[in-house]
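The complex appears here minus one protein chain, its other protein chains still in place.
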Amino acid sequence: MGANVLEKAAEKKYRVVGQSVPRRDGMGHVTGATKFVGDVHYPGMLHLKMVRSPVPHAKINSIDFSEAEKVPGFVRVLTHRDVPKNIYTILCLIGVGPDDEPVLAVDRVRYQGEPMAAILAETEEAALEAVAKVKLDLEELPAVFDVEEALKPGAPIVADTGVNYFIYEGHHCRRVRYGDVEQGFAQADFIVEETYNTKPIEHAPTETTGCVAKPEADGRVTVHTNTQALYFSLDNTALILQVPFQKLHFVGGTVGGGFGGKVDVITEPITTLAAMKTGRPVKFIYSRVEEMQVSSPRSAWRLKYKDGVTKDGRIVARQITSYADAGAYNRHTPYAVTKHAANVAGPYTIPNVHIDAHCVFTNHTPGSAFRGFGVTMASFAIELQMDKIAATVGLDPWEIRFINAYRNGDVRPHRKVAEDVTFIETMQAAAKLAGHDLPEHLLAMNSWDRNGGQHG
Amino acid sequence: MAAKVVSFTLNGRETEVMVKPLTTLQVVLREQLGHTATKTGCRQGGCGSCTVLLNGEPVLSCLLPAEDVAGQQVTTLEGLTPIDGLHPVQSAFFDHYAVQCGYCSPGMILTTKALLDRNSTPSREEIVEAISGNVCRCTGYTAIIEAVEAAAQALKGGQNGR
Partner (left out) sequence: MAKVRGQGMAAINYPTGMNLGGDPSQALIHASTTGNFIISLSSTDLGQGLKTVIAQIGAETLGVPFDTVIIDTADTDTGPHCMGTFASRATHRVGNAVMMAANEAKKALLDVAADELEASPDDLELDGNGSIVVKGVPDRSISVIDTALAAHFKHGKTIAGRGIYMKPKSEVDPLTGEMDPDSTEAHACTVAEVEVDTETGEVKVLSLKSAYEVGQQVNPALVEGQIVGGALMGIGHALYETTNPYYPAIDHGPLNFSDYLMPGPAELPEMESVVLEFPSSNGPYGVKGVGEMTANCPIPAIVNAINNALGVRITTLPVTPEVVLRALEERRGPSQSNLPIANFPTECSS
């Protein structure tokens, strides 16, 4: 089997695939001819700026726009009453629910920076000045920031479901159950436990998130956007605005860095609405401050590992309780937690696995997708835990990974049979590159044959 | 405060533009003159994507009041690009995959041009120092440093274009 794969790789003879041809967009980039969304300008274009919550959790008593309206160049304000289907969740397109996030806050704000009202003005300066003149009457509420605190009885409730966790088919977490961990712990010579913590991280693309919406003569709206997913943004915008999908025309494809930060459908709905309400082109591009603090970060995670290990280094049971800080709303985190749950036991074959992965709501900025979706911080924790196991058992860090490495044909905790696996070969190649001499018995291993030394 | 006419040389052409007080050069170039190669990564002086050359020296156009360039020479990436082909710095960036999303590229390329104008044989440390104000989130800088080195070589050898 392995030999076949290797031969297939060796005999391929492609003309273009596998060649380092020059980038298609390279000339545009080096001459500055590439048009990014911020470069789109229309005569008569309005600028949109958000009124945002200065506090992480509050009841909204009232918002007073009277001074803002007096700013020269002010055009109009949009509030939640203007948004046809104000409460949404982006992954409703693939069946994730319930809807939970307001496009514009209704009676409560749940994170610092949450949009409360949109101001439209003739110039960006006027829009900013008007935003600064909006008077907010807020009643601050106790906030919760720690994922485990949020799950305790009596914690301030963030979500409208009445519980601070995403409900997975009636369960408080995404569960994976494989084998019997208690039995595994009983067989183990060592129990290795550790908790790993990470903080929210910003994508920091050099181009900030944004779009320009332009009403067309035929009644449709063209939206230029730097979304990573054009139809995803179109579909959500149509649903939020309750307009037929046919009315919208999205154009994009050139993105100044995404890394997962531009899949939130966060500027298009309100900007399209503004264009429809005013009949004028409208531009809404995040400032760097918004990109840093309001755009969704990589969620913070807490992961608790409890492993049962035999003295020859085999992991016989792994129990993981993990918490993703989703912040105030779903966005992509419920889906990320499922991907996380499938991978958090690591690229190791373990007979008994028990995983409880929680998607927790707090008063943080909502987290979302980020390069490595749900897996990056799992990999961080797994690989630190592997070093701890190695040290506990008294084995070399390489050895412990080879001993437990998953291979083709192994059943994984989610019960899919592993295929396309080359974990051992990858480690062998890295060791060689780093000048680390692996012992013979590790060099003899491969991903296809559990007992053999040779491929095939 | 009233707007006033500011005259300067933009990419070799005499240019006059009505400027409101405190308007930055970045806004004037992009929104009034349609020169959008100059980018807007932060408008806070933190990313270098808005770099232009003022009398050959790199400056952040997001921090520079447009009035201040009266009577001076401004070069944007549009002005670096020859009618035919590419400037050697552009060629080097293209050939060495020193652009990914391309958003940092205009600023990077102009910063490099200024560096090589004042120091035709920069060391790696000098290159790193010169581009340290230009943020690139995509490339990990390695390809950019290689491109700068290649551009220095090409300029020394008197080559131009690709």
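Labels A and B are assigned to the chains in the order they are written; within every chain, residues are numbered from 1.
Rule of thumb we're sticking to: contacts are C-beta pairs under 8 Å (C-beta built on N, C-alpha and C of every residue); 3 or more make two chains touch, one makes a residue touch a chain.
Quick caveat, the model's predicted, so the values are computed rather than measured.
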Of A:Thr31, A:Thr254 or A:Asn330, which residue touches the hidden chain?
A:Thr254
Among A:Thr123, A:Thr198, A:Thr278 or A:Thr321, exactly one should touch the missing chain; which is it?
A:Thr198
Would you mind spotting which of A:Cys92, A:Leu128 or A:Met292 touches the chain that isn't drawn?
A:Met292
Please output the residues of subunit A touching the missing chain, sorted low to high.
5-6, 8-9, 12, 14-25, 56, 94, 112, 145-147, 168-171, 174-178, 194-202, 204, 227-232, 234, 248-260, 262-263, 288-289, 292-293, 297, 300, 325, 335, 338-339, 341-343, 346-347, 355, 362-365, 369, 371-373, 375-377, 379-380, 382-384, 386-388, 390-392, 394, 396-398, 401, 406, 413-416, 418-423, 425-431, 433-434, 436
Given the full complex, what residues of subunit B touch the hidden partner chain?
42, 44, 46-47, 97, 100-103, 127-129, 131-132, 135, 137-145
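Operating definition for what follows: only the chains that are shown with their structure count from here on.
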Length of the line joining the C-alpha centres of subunit A and subunit B, rounded to whole Å:
34
Subunit B residues within the subunit A interface of the complex
30-31, 34, 36-44, 46-47, 49, 76-78, 81, 86, 90-91, 93-95, 97, 99-106, 109, 135-138
Which positions of subunit A touch subunit B when the two form their complex?
20, 22-23, 25-36, 38-39, 41, 203-208, 255-259, 285, 287-288
